[in-house]
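A single structure is presented below for examination.
All protein chains of the complex are present and in place, except for one that has been dropped.
Each chain gets a letter, A and B, in the order it is written, and its residues are counted from 1.
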Amino acid sequence: MEFSARQIAQMFNGTIEGNPDVVISKLAKIDEASDGAISFLANPLYTNFIYSTHASIILVNQDFIPIQPVNGTLIRVENAYSAFAHLLELFSSTINISRQISSHACISGSARIGKNNYIGEFVSIGDNVITGNNVLIYPNCTIGADSVIDDNSILYPGVKVYRDTRIGKNCTIHSGVVIGSDGFGFAPQADNIFKKIIQVGNVVIEDEVEIGSNTTIDRATLGSTIIRKGVKLDNLIQVAHNVEIGENTVIAAQTGIAGSTKIGRNCMIAGQVGIVGHLVIGDNVKIGAQSGIEHSIKDGEMYLGTPALEGGKARRLYVHWRNFDQIIKKIYELEKLFKQIKS
Amino acid sequence: MEFSARQIAQMFNGTIEGNPDVVISKLAKIDEASDGAISFLANPLYTNFIYSTHASIILVNQDFIPIQPVNGTLIRVENAYSAFAHLLELFSSTINISRQISSHACISGSARIGKNNYIGEFVSIGDNVITGNNVLIYPNCTIGADSVIDDNSILYPGVKVYRDTRIGKNCTIHSGVVIGSDGFGFAPQADNIFKKIIQVGNVVIEDEVEIGSNTTIDRATLGSTIIRKGVKLDNLIQVAHNVEIGENTVIAAQTGIAGSTKIGRNCMIAGQVGIVGHLVIGDNVKIGAQSGIEHSIKDGEMYLGTPALEGGKARRLYVHWRNFDQIIKKIYELEKLFKQIKS
Partner (left out) sequence: MEFSARQIAQMFNGTIEGNPDVVISKLAKIDEASDGAISFLANPLYTNFIYSTHASIILVNQDFIPIQPVNGTLIRVENAYSAFAHLLELFSSTINISRQISSHACISGSARIGKNNYIGEFVSIGDNVITGNNVLIYPNCTIGADSVIDDNSILYPGVKVYRDTRIGKNCTIHSGVVIGSDGFGFAPQADNIFKKIIQVGNVVIEDEVEIGSNTTIDRATLGSTIIRKGVKLDNLIQVAHNVEIGENTVIAAQTGIAGSTKIGRNCMIAGQVGIVGHLVIGDNVKIGAQSGIEHSIKDGEMYLGTPALEGGKARRLYVHWRNFDQIIKKIYELEKLFKQIKS
C-alpha cells in the first residue's frame, strides 16, 4: 500500500509543507522512522525528533511551529494523533481469523451461537449462553451459563466469564480478564470467623468497552456491577462488587475501585489509584496516579495524592514537601534568633 | 419463595415495628428495592435511604433510631447484615452443576478423584493428584502433579495449581488464581547476572479459605507458603514465597506481601497495601489502604500511611499535611514580625 503526501493531505483535510509527491509505504515512530515511512508528532516530549527523523512524511497538528528546518514533508492536520490512528487501521494487516467454530470447543446444546462467530479450541460455553453475530472467542475461554455476548465483541485467549454476565456490542476483552467472580463480602461472626455473603447479582458491560489483560470485575451482591458504554479499562484493574463506571471513563493500569462506588462519565483516572467503597465520583473528574480517594468528588474536579486533595492544593503541598529541609532550617533559625533577642 | 415479616422475625429472633403480615418474595438493595422486597440497613452511609426505600421490610440493627417515619416494616435483629446474608443463601437459586467428570477433561491415570466431583471441560489433572468429595473444578483449570484438593472445595474456571500444592476443605478459589508459582528468588552474580534459586517448597492452603480472582501465591523456596484456616483474600493480591497468613485474616484487593513475612490471626488489611519481606505482623492488626509497611507490628495495633505509622499519629500528621499551607504562612509571618522587631 502506497500513498503520496497529496493523497494523505486529502484524506485528513490537511495542508502540505514540502514535496507533495513524496510517497510512503509504511508507518513508524518518529524516532525509529526510515525513508519511505510516515510518522507523526503529537506528544511535545518527542518534538526534538522531528528535526532528526528520517520519516518522509510527518503528520503534525495545525499549531506546530518548527524552530529548525525539517527534512521530511509536513502535513498539518487538525489532530495528528487521530489521523495517524486512521492510517494504522488502513495499514494493519487484517488478521485473518477463520470464522469457524472449532471442533475442539465444547458448546452446550442449549447455547445459541450467532452468525459468523469464531470459537477457538478449548473454549467452554455453558447452558443458555447467547452470542451475537461476528463474535470472536479465542482459545481457552470459559463462558458461564446464561451469559450473553453481543455482536462484534472479541474475547482474547483465556478470558473467564462467570454465569449470567452481559457483554455488549463491539467490546474487546483481553486475555486473563475475569468477569463476574464473587464480590468480596463476608459478615464477621462472634468467633472471628467470616461468613461468606452469597453474591447473587451479576456484571453488565455495555457497548464499546475495552478491558485490559488480567483485570478483574466482580459480580454484584445484589443487582449489577455496571461498566457503561465506551469505558476503557487498562490491565490489572480491580473493580469490586456493585461498582458502576460511567460512559467513556478511562482508567489506567492497576487501579482498584472498592465496593459500591459510582464513577461518573468522561473521567480520567490514572494508574495505581485506590478508591474507597461507597463513594460517588462525579462526571469529568481527573485523578492523578497513585492517589488514594477517601471521599466523594464533585463533577469536573481534579484530585491528587494520598489522601487525595484538590489538585492545585496537592501540588502546593508537594512544593512544601520538597522544601521541607529549608522550612525546618528556617524554624531553627527563627528559634535561634529569638533566643538571642530574649537574652 | 415467600415470607411474612412475622416469619422472618422468628428466623432471626427479631422484633417487628410495623405490619407483621406484610409478605416479601425477593431481596434488594435499600436504594433499589421495590414493593414486595426485603432489604437491610447496616452501613451508616445508607441510612438516608431507609426513609425513601420502597422495600416492604427492612432489617435493621437493634440500636437503629429512625429520625423520620419509615414506610416499610422494620425488623430489629442482632446483626442485620448477617441476617440478610442468611436470606440471600435461602433465596439464591442453587446453581445446578451436574456432578460429572467431563469427557473433555484429561485426568492422569494415577490421580484419585473423590465422590460426587464436577470436573469441567479442558481441565488437566496431573499424576497422583487427590481430590476429596464434592469438589468442583470448572473448565480450563490445570492441577499440577502430587497436589491435593480436599472436600467441598471449588476451583472456578482457569485456576492454575502448580505441583505439590495442598488445598483444604471448603475453599473457594476464583478464576485466574495461580497457586504455587516459583518464588522470586535470584542470587546476584559478579557479572550483574541473576542466578535463579530453585524453589523446592510448596503452598499449603488450609480449610475455609477464599481467594479472589487473579491473585498469585508463590511456592516456598524451602518449606511452605501457608494460608491458614478461614483466611479471605480479595482479587489481584500478591503473596510471595514463604509468607504465612494467620487464621481468619482478611486482605483486600491488590495488596502485596513480600517474601517470608508472617501475618497473624484476625488481621484486617485494606487494599493496595505493601508489606516488606521478613516482617512479623501480630494478631488483630489493622492496616489502612495503600499503606507501606516497613517494620514489624505488634498485636492489636493499627497502622496507616507510607511509611506506615501508628494510626493515631498518622492521622494527626495528615491533619498537619492538609494545613501545610497555613503552617508555611505562619512561619513567614513570624519571620516578618521578627524582622520588624529587630529593625
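The rule is simple: a contact is a pair of C-beta atoms (placed from the backbone, for glycine too) under 8 Å apart; a residue touches a chain by one contact, two chains touch by 3 or more.
For clarity, every value in this text was computed on a predicted model and none was experimentally measured.
J.: Can you tell me which of B:Phe3, B:Tyr138, B:Tyr162 or B:Tyr303 touches the chain that was removed from the display?
T.: B:Tyr162
J.: For the full complex, which residue in A:Arg163, A:Lys232 or A:Lys313 touches the chain that was left out?
T.: A:Lys232
J.: Would you write out the residues of chain A that touch the absent chain, in ascending order?
T.: Answer for chain A: residues 27-29, 32, 43, 45-46, 79, 81-82, 85, 88-89, 91-92, 95, 102, 104, 120-122, 138-140, 156-158, 172, 174-176, 208, 210, 212-214, 230, 232, 234-236, 247-248, 250, 252-254, 265-266, 271-272, 289-290, 306, 318, 321-322, 324-325, 328, 331, 334-335, 338, 341-342 touch the chain left out.
J.: List every residue of chain B that touches the chain not included in the displayed model.
T.: Considering the whole complex, chain B reaches the absent chain at 106, 122, 124, 140-142, 144-145, 158, 160, 162-163, 176, 178, 181-182, 184-187, 189, 192-198, 200, 214, 216, 218, 221-223, 236, 238, 240, 242, 254, 256, 258, 272, 274, 276, 278, 290, 292, 306-307, 309, 313, 316-317, 320-321, 327, 330-331, 334, 337-338, 341.
Simple rule for what comes next: only the chains that are shown with their structure count from here on.
J.: So, what's the distance in Å between the C-alpha centres of chain B and chain A?
T.: The answer is 26 Å.
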